[in-house]
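Single-structure report; data block below.
As you look at this complex, bear in mind that one protein chain is not there, while each of the others sits in place.
Naming follows writing order (A and B), and every chain is counted from residue 1.
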Amino acid sequence: MAVFTRARLTTSEVPSTVTPIGESARLDTHGVCAWFSGRLVLESVSLTMERSVVTALIGPSGCGKSTFLRILNRMHELVPGAQLAGSVELDGLDIYGGGLRATDTRRHIGMVFQKPNPFPAMTIEENVLSGLKFSRIKLSNDGRRQLVEEMLTKAGLWHEVKDRLGELGGSLSGGQQQRLCIARALAVRPRVLLMDEPCSALDPTSTNRIEETIRDIAEEVTVVIVTHNMQQAQRVSQYCAFFLAAEGQPGRVIEFGETERMFSDPADPRTSDYVHGRFG
Amino acid sequence: MTTDALAGTSTPNTASAPRPIAIPNDRLPEDRIFRAVARAAGFAAFIILFLIGFFLLLRGLPALRAMGPKYFTTSGYNTIHKPYHFGALAQMYGTVVIAIIAVIVGVPIAIGTALFLTEYAPIRSRRAFIAMVDLGAAIPSIIFGLWALHELQPQITGTTTWMAHHLSFIPIFKANNPPFNGSFFIAGLVVGLMIVPIVASVSREVFSLAPPGEREGALALGATKSQMIRTVVLPFGRGGIIGASMLGLGRALGETIAVYVILGLDFVISPHILEHGGTSVASFIAAEFGAGGKLGTSDLLMLGFVLFCFTLVVNLLASLIVNRSRSGKGVEL
Partner (left out) sequence: MTQSRPGVQDLLRDVRTAIPDGNGSAGNGSAGNGSVPADDSMSTVLLTGDVTRVRLSPPRRTHDFGGTGIVLLIASAVSSFAVVWIFFYQLTLLSGALGFLICWYACFLLMYWLVTTQVVDRSAATDRVASTVVASCAALVIGALLYIVIWVALKGIAHFSIGFLWRTLAFYQPADPHLFGDVGVGQAIVGTLEEVGLGALMAIPLAFMTAVFLNEVGGWGTRFVRTIVTAMSGVPSVVAGVFIYAIFIVPHVIGYSGFAAAMALFVLMLPSITRTAEEVLRVVPGGLREASLALGASEWRTVRQVVLPTARSGLITAVVLGVAIAAGETAPLIFTAFGNNDMNYNAFHGPQGALPLVLYENIFQAQQVVVQLAFTAAFVLMVLVLILFVAARLLGRRSTRKGRFRKLVTAPVRWVRSL
């Protein structure tokens, strides 16, 4: 029966529970649309986020950038009344196609949120390792220590917390918490990392450190970052997609291309208006 | 004090820093009366509570005096003929045993129900389910008792008989004398069912307060729904769950009629919960009302005082724990 064959796909075709080791992947979207309770909020977005490239999604608020981002790791469907259309392909495999479970998709495509959300009941070390717990990946004690050190170093937090790994996750400052969340997301070695305005609630020093992290990890993880800060987009990304929603219309991608080009010589007048700060 | 007319600032050249002025107390007389009356109303509750304890102790003292401190270690109810022989031991034992069974049975089921209502129930029917569970808190305990006597007990006697025969290697399930009904076990089950709506209602409130940011964080890491609940919702709700359980415990301690209906009232103090017989403070008071003469009445009132103290302590502890916990701050216990 077809219904049984489809279920089998998970165990044989795609290595759903094995962590891929640091191989960045490419995300292709074709005609992605999103609805909330019947209202169309995002229309026909077809973008390619190349492997090992940092792609920034920019545009004024309310244009569907975050919605689009959440479609990429199957978080959109958690909202009651949310629907989507189109396809999202991770290195050619449609994540909505039934071959990959949502929980597995999220292990391949990680996310860092706007408001830092470390688990307050867990220590810093447990926070970093929590993703592994969900995937039931077992490491030796040494392996765990190594992983924690590696991830916290990548996130730029190691030196500040190496002596207090046993403290609770909630005891850090905002910037430190966000870096902890980045370390946590990286610990499962995702192939893509989605970042939803990760620095908007942080001070400039933390923002700086996180942008450094993004540059450091870009080779091994494809990064897609939503940002309101155009200078940040210029600093960290190689490619940029400009989203816009006209009055009463769903959000669309107006322009997509190399960041330098988008800012110095945008093709669409609306892009030009936005990057030059004439509206926001 | 020099004033810089252009900049508009003033630089005091004295050493005095600004001090706040006193706000004159010019409340209207009607407001003064209103506030006084309201405050008195609040303290009236305290007076009532105090009176409860005071009068129960007062009228119960003759019983305590008749038996001395042995009142708490004696089991029996001879209050008519000297030498008197009565006490609170069997009743207190039964109350505690039944309450423990009720909590062990009721709290996990209540938490499961609360999780279902907040995390799994389809949104359209959620309200209906919630209403049905909350309805359980309104069903009178005598109707629970009636149902338990006529429907539950006959059905479950078969199971308890099996347990007595096959599970007797577990000490508390050891039982030798049929019938295996009218026991602490069955009474505990019924009271456990009765406390589920209350515990579920408070737990439900607590779970719905679990921060969505943390939930999303767990899901984004690839957690399944049950993993997310275990990592985020339950740790967050720990204080609230404990508070809710203690609330349920308080209710179980005071449950009168359902226990009265089920238990075969004798003064049994044994850990064998499957055996027939036993008594609890509340059901004993109801059962022996009017019997036992003057001293008997005093005994009942003393028992009432004991129960009052038990439940007071449990309730106060519960609200203390809940208020100190992360989840409790938003919840009214």
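The definition used in the following text is that contacts are C-beta pairs under 8 Å (C-beta built on N, C-alpha and C of every residue); 3 or more make two chains touch, one makes a residue touch a chain.
This structure is a prediction, so every number in the text was calculated from the model and none was measured.
**Student:** Would you mind spotting which of B:Leu51, B:Ile80 or B:Ile104 touches the chain that isn't drawn?
**Tutor:** Spelled out, the listed residue whose C-beta touches the missing chain is B:Leu51.
**Student:** Which parts of subunit B are in contact with the chain that was left out?
**Tutor:** Answer for subunit B: residues 27-28, 30-31, 33-35, 37-39, 41-46, 48-49, 51-52, 55-56, 58-60, 108-113, 115-117, 119-121, 129, 131-133, 135-147, 149, 151, 155-159, 161-162, 166, 193, 196-197, 200, 224-227, 247, 250-251, 253-257, 261, 282, 285-286, 289, 297, 300-301, 304, 307-308, 311-312, 314-316, 318-319, 332-333 touch the chain left out.
**Student:** List the subunit A residues touching the unshown chain?
**Tutor:** 3-4, 6-8, 10-11, 16-17, 26, 28, 30-31, 33, 35, 40, 43-44, 46-48, 50, 74, 77, 83-87, 96, 98, 101-103, 134-136, 244, 246, 249, 252-258, 261-262, 266-270
Methods note: only the chains that are shown with their structure count from here on.
**Student:** Approximately how many whole Å separate the CA-defined centres of subunit A and subunit B?
**Tutor:** 46
**Student:** Give every residue of subunit B touching subunit A within the complex, in rising order.
**Tutor:** So the residues of subunit B touching subunit A come out as 123, 211, 213-214, 216-224, 227, 231-232, 235-236, 326.
**Student:** Which stretch or stretches of subunit A touch subunit B in the complex?
**Tutor:** Answer in residue numbers: 73, 75, 78, 80, 103-104, 106-107, 110-111, 113, 115, 117-122, 130-131, 133-135, 181, 184-185, 188.
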